[in-house]
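As you look at this complex, bear in mind that one protein chain is not there, while each of the others sits in place.
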Amino acid sequence: MELIPALYVVLPLTGAFLIPVVGYFVKDFQKILSVIITLFLLIYTIWFFAAGYDSPVITKVGGWEAVDGIPIAIYLVYDGLSAFLLLTVSLIAFLSTFYAIGYIKRFTAENNFYALLCLMIAGMNGVVLSGDIFNIYVFLEIAVMASYALVAFGTEKRELEASFKYQVLGGIASLLILFAIGLLYWQTQTLNLADISLVLRSGSHPTALMFTQALLIAGFGLKAAMIPFHAWLPDAHSSAPSPISAMLSGVLIKAIGIYALLRLFFNIFLMTYEVSLLITVLGALSMVAGGLLAIGQGDIKRLLAYSSISQIGYVITGIGIGMLIVVNGGNKTIAALSVAGGLFHLINHAVLKGLLFLNAGAVEYMTGVREFKLLGGLSKKMPVTATTSLGASLGISGIPPFNGFFSKLLIIIAAVRAEFYTLAALAVIMNFVTLGYFLRFQKEIFYSKEEFIGKLLYNKLPGTMKFSMITMVILCVLLSLLVIPCLRDIILNPAVEVLMNTGEYALNITGS
Amino acid sequence: MTVYIMCFILFLVGLYGVLTRHNLIKIVIGFSVMEFSCFLFLALIGYIENGVAPIIKEGLENPVYVDPLPQAMVLTAIVIGLATTAMLLAIAIRIYKKYGTFDIRKVNELRG
Partner (left out) sequence: MNGMTLIVKKVTQLMCGLIFMYGLYIITHGHLTPGGGFAGGAVVAGAFILLILAYGSEVVYLKKEETQTSIIESVSLLVIIILALAGLFFGTYVFFNNYLPQGETGKLISAGIIPVYNIFVGIEVAAALLTIFLALVIYKEEVKT
């Protein structure tokens, strides 16, 4: 039982290094191995939820027990928040890998694609499970390095330029995080997250701590693509191959950006009014600016990338409202409602935006172009893509009974009950703007009268691509069932409990 | 205390190099300077007054060692920095082949 967290990191890492060795001799080995690994992790995560969860599973790497109550080993911690994020990562990873079997045939170096994909999954799992702040940095770099190579996979002009921009900006953010880790070690003399939490709650070092918090918000905010750190996202997510766009926009910016902010600012640092206000303001700005910038785009994947910035703004606004209520000493149930809305929108957006990027990939696979001006009237020749895309567009614009409606409803209700009327009004207005540009997205690609000029490159889509898209649209409807109390108690509530009981994380780890 | 502020000033010098130079390779060099300032900062944190290097030798009774944990962190960070630089340079030489120039003012096809 103690070895479960280590399995999530070791298995994709072994797969990533087995694929170049054995795939050189055996044909098709890489596809089968990647699908098996991602499917195994998904089934294991669902079984972990179904078997019940009562206390965090802690793995001490190397077996070094705590000395005098001070933890000295590297810890891997599997609690409610990590389990929720691992469910998201495993789900989107399995569906993207399955889709990639049909899509990647046109590139030549297929071996390296699957190896890099497994490495990225290993890195993301490591960030979510790590209980040690320097280990977060190491796994973050592994995941992000694999994503730099995957964005430039096609080696055309635009993809190389997008990858270079992404690398420079992402590298500066990583160095800011390293600098902040150095400052944290200087003040607390320990690297373990639970121990840092205990040391910070018993003393106070005001100025250096605020500087560290500012550096961490800047570094992880760039990884999560908040405004004003969003400049790399439209280029990188529109130039990557489509299954990688779905993985990047669906899970990478959440697992390494938003998860780190949640873990550090709820459980480790004491919440202050300035930080909560900053996070809420940045979330509201992302919500508005991302939506407004998406209106005039001419490229289908660039519109989806700007829409990602807007939806991540919803998640951060939900979390920021929760932090502000807790700091002001208000009603804890409203704060829990807001944080639950934010987390629910996180998994909803992963599935919806993943499905939209896979649809855009299918359109590009068949027609070879990505601009709105040249596309049109494809609903007759690509019925599966048109239907699933309609479902995803309605879901992300907040139309019941799809899942986007329930998560945005939770955030707006919490904002109104906590008397943040401006935020609630902004959320409702941006929802209608989202509906506007997604209806344009649907009309101009699938349902317009002007037909697509030119001929289709293939006769029909490969079966694996259709399977992934149909599964995701069924998930969109099924995920709205998470609002029912019995399912909510199994999946969402453990994550919200970990965040709301801010001191429990340290006590759970140093107590056991 | 002044030593740590000078490390931060070196970080800002590297950042100036990344932001204002037009050649791709000079951006990579500025990035390297930023990395080195972070390593220097991490290694200086572990210093204890009158400490010796943390290696067990015969002939010294009760020595005061400097903190070895930041040194382990710097080793790991150097490996990561190497991988980042190699990745940046590989993309830079491919950009040179496709665009024909190293000037970033001419490498701007993605806009808007």
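Note that the chains take the letters A and B in the order they are written out, and that residue 1 is the start of every chain.
Just so we're on the same page, contacts are C-beta pairs under 8 Å (C-beta built on N, C-alpha and C of every residue); 3 or more make two chains touch, one makes a residue touch a chain.
Quick caveat, the model's predicted, so the values are computed rather than measured.
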Quiz prompt | Hidden partner chain, touching residue among A:30, A:45 or A:59 | solution = A:59
Exercise. Using the touch definition up top, pick the residue from B:9, B:48 or B:79 that touches the left-out chain.
Key: B:79
Exercise. Identify the residues of chain B touching the omitted chain, counting contacts across the whole complex.
Key: 53, 55-56, 58, 75, 78-79, 86, 89-90, 93-94, 97
Quiz item: For chain A, which residues touch the unseen chain?
Solution: 2-3, 6, 10, 13-14, 17-18, 20-21, 24, 59-63
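Basically, only the chains that are shown with their structure count from here on.
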Quiz item: Taking the complex as given, what residues does chain B use to touch chain A?
Solution: 11, 15, 18, 24, 27, 31, 34-35, 38, 41-42, 45, 69-70, 73, 76-77, 80, 83-84, 87-88, 91-92, 94-95, 98-99, 107-110, 112
Quiz prompt | Complex interface listing, chain A residues touching chain B | solution = 134, 138, 141, 145, 148-149, 152, 155-158, 160-164, 167-168, 171-172, 174-175, 178-179, 181-182, 185-186, 191, 234-235, 238-239, 297-298, 302
